[in-house]
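A single protein chain has been omitted from the complex, and every remaining protein chain is retained in its original position.
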């Protein structure tokens, strides 16, 4: 069975969109993950703040890594996000996953996205379906 | 008061991330919006499918345009999305907004994202807060 | 294999809470369900409007019946609801289920709750996990 890190490396390998976002893995272990990225100019909208899709993408990646880290292929089936603070150019975002529940068929995760001042910018919740396919 | 189209043009102007996604406006009117984009190679993950953040970003933009089209500045405060079908390279995505409810303070919108075969790939729901600030 | 109606009868049998709510089945078929109830005095809060839990309960029951009607035991794993209109005493509520997506492992359903004037009072979305256990 692969380790959580090996699985994340497999998932990130050749991942063009994550490279575009500049996602870095700070921590990965079973059911847990911490990712980071800096908001570049090309991720801003016309009002010089990051598009809502940026925080979503970071949180969704963190969810995917945490959920798949147990070694079974998992897909998210429902996700929600509340944006609570504007994200500016050069903000350093960190997404931290907390596992709320896990059965052998599904998992529930909460991801908090903070900026470099440790202020929350978005709260994300995701439900995943766990398959029997091994990574 | 500006027209819906003038407001969307203001919102899209200098919008680097929308340009990166290649978002096009098919239709815009009060409470309604239809956007389209083609999934380019740089929006794929390591498994050659679009990152979940792509559909989210398209739907979130469609929500923002529909909600702001009445002329009052609006921000989303809660959004959720269920991804139901894989999105591949060169897929042509269309996001269509349906207004479920609107008061003078908040709005509730449903956005369906379909591919070029008219198959739904994601169902999105968003709640917006309407301010008294005029565009 | 049992019919959708037989399954719902099994689910409703000895169901104390549904009897308390006064839930009636208007229609049931695979992936579809319509329920109705009248808001009695004991379901009101101190402001003479129905508690948010009433619409939720009706919609959640409709989701459960629609999802289980295929013959495989299913449980909801994520549900959300937006209340858009006050529900008063003696209002006649109807919950109508629309299946948005179904695989052999999960399903996504939308439930609209309307009052006797055909006005929507709540929009509900639910994700279910489908087991291999037969009713």
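As written, the chains take the letters A, B and C, and residue 1 is the first residue of each chain.
Throughout what follows, a contact is a pair of C-beta atoms (placed from the backbone, for glycine too) under 8 Å apart; a residue touches a chain by one contact, two chains touch by 3 or more.
Because the structure is predicted, anything quoted here is derived from the model rather than measured.
**Q** Touch as defined at the start, partner being the missing chain; which of C:25, C:43, C:100 or C:113 qualifies?
**A** C:43
**Q** Considering the whole complex, not just the chains shown, which residues of chain B touch the missing one?
**A** Interface residues of chain B facing the absent chain: 77-78, 80, 105-106, 108, 127, 129.
**Q** Touching the absent chain: which residues on chain C qualify?
**A** For chain C, the residues touching the absent chain are 10-18, 20, 41-47, 50-54, 56-58, 60-61, 64, 75-83.
**Q** Which chain A residues would touch the chain omitted from the figure, given the whole complex?
**A** 80, 82, 84, 100-101, 108, 110, 120, 123, 125, 127
The definition used in the following text is that only the chains that are shown with their structure count from here on.
**Q** Using mean CA coordinates as chain centres, what's the gap between chain B and chain C in Å?
**A** Each chain's C-alpha centroid was found; their separation is 29 Å.
**Q** For chain A and chain B, let me know how many angstrom lie between their CA-based centres, rounded off.
**A** Distance between chain centres, rounded to whole Å: 21 Å.
**Q** Can you list every residue of chain B that touches 2 or more other chains, as numbers and ranges?
**A** As it turns out, chain B has residues touching two or more other chains at 80, 82.
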